[in-house]
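One protein chain omitted, others in place.
What follows is chain A.
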Amino acid sequence: MDTAAKHIIKVSNLSIGYTSKKEQNVIASNLNIELKPGNLVCLLGKNGIGKSTLLRTLTKVQPALDGEVYINNKKLEALTNFDLAKTLSLVLTERLPDSSLTVFELVALGRQPFTNWIGYLTNNDMAIIQVAFEKTNTQHLMNSKCYELSDGQLQKVMIARALAQDTPLIILDEPTAHLDLHHTVNTFTLLKNLASEFNKTIIISTHQTNLALQLADELWLMSSSKFVSGNTNVLIEKDELNFLFDSDLITFNKSLKQFTINQ
């Protein structure tokens, strides 16, 4: 096996942005990423810097302007939505439409890429769903309706749905946006655990900078002028985080391993 084969995501010379009728609106360019499986990756950056655009490009929601993306050694452009669904599952920030789906039905929907034309759940499917509930510790919610859940419970259930899809790669867009500190930490440790114990590759975009510095294996740092990716400890050691907010207000404190407010 050559070295490239070990990468779950490989991005070279990627440009992301939007194409309108005449011109291209480039949000970031010349992005290069190499990511090995089993890591928790946190994508950090200010609001509006292009984190969502990057995730949308990596998940084939929108096309890349230039450059190449390989997911599990396959060129992203060549993968159909159906192929991609077996490699990559998503947890989005958008609210679920109203429905009276039960939690079990919601999680079971994660099996859709694998079930037959009518969506019949085999014993194997049932076992995988069961494991997804166990890993997220949500078995007791199984028979509840989704509309009865709190934000924290719903987020865990959405992670269970992604686990039921049983993909090596899970991408979450701001999974803790609506959560208090308790549930935020809870979600982060759950994701960390899934990455280290079950060899899942998990990429999240987040504004929980200090939590990310403590828990993430890798950081992807995005500013308007720069994109840096690498091992968290190495980046801290090299003191390469200060450009993130390029502001006089916040600086990175290497000894505390945290961002602090200048006073």
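Basically, contacts are C-beta pairs under 8 Å (C-beta built on N, C-alpha and C of every residue); 3 or more make two chains touch, one makes a residue touch a chain; residues count from 1.
Note that contacts and distances are computed from a predicted model.
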Missing chain, UniProt name, options "Hydroxyneurosporene synthase (CrtC)", "Iron complex transport system permease protein", "Nucleoside ABC transporter membrane protein" or "Carbon-monoxide dehydrogenase medium subunit": which is it? "Iron complex transport system permease protein"
Touch assignment to the omitted chain, from A:A85, A:V185 or A:I250, lands on A:A85
From the list A:S20, A:N47 or A:N143, pick the residue that touches the absent chain. A:N143
Touching residue (missing chain; options A:T102, A:S223 or A:T251): A:T102
What chain A residues would touch the chain not displayed? 59, 61, 80-86, 88-90, 92, 94, 96-102, 104-106, 109-110, 112-113, 115, 117-119, 121, 126-127, 130, 142-143, 145, 147, 165
